[in-house]
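Of the protein chains in this complex, one is absent; all others appear in place.
For subunit A:
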């Protein structure tokens, strides 16, 4: 995988992870282009598209788009399930995750992603093992997880 982007329906970037060296300028350009392309697609359309020399695999969960760029020989369907497994991990960790969890606990979203995917490859697919690693780390920090008040009315992703 070359990169993963999370963005909202309004086109706001919520998380970006790059597994190939690119300049900030290029990253911004790619993000702008892709967000535009993906948002323009209709709901029933296929989740894969060719873009430059990459394949884009994306899926929408509630208000958030998860979008991965993979290389020519990579498997589209398994990438789709990478996205799903990541959403499941977030959901399990935050408990009914919504977009705002990711906005305000972005660091957790990154840490979970690092446990799951490293250098663009799947590192650990077991939900238990990934969350164990994160929870172990949480134990090291004295204090509990902060959760957001529910009145903010953000849709759950799952």
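By our rule, a contact is a pair of C-beta atoms (placed from the backbone, for glycine too) under 8 Å apart; a residue touches a chain by one contact, two chains touch by 3 or more; residues count from 1.
The rule we apply is simple: contacts and distances are computed from a predicted model.
Looking at the choices "Calcium and integrin-binding protein 1", "AP-2 complex subunit alpha", "Spermatogenesis-defective protein 39 homolog" or "V-type proton ATPase subunit G", the name in the UniProt record of the chain not drawn here is "AP-2 complex subunit alpha".
Taking the complete complex into account, residues 13-16, 19, 21, 44-50, 53, 73, 75-78, 80-82, 84-85, 103-107, 110-111, 114, 118-129, 133, 136-137, 140-146 of subunit A touch the chain not shown.
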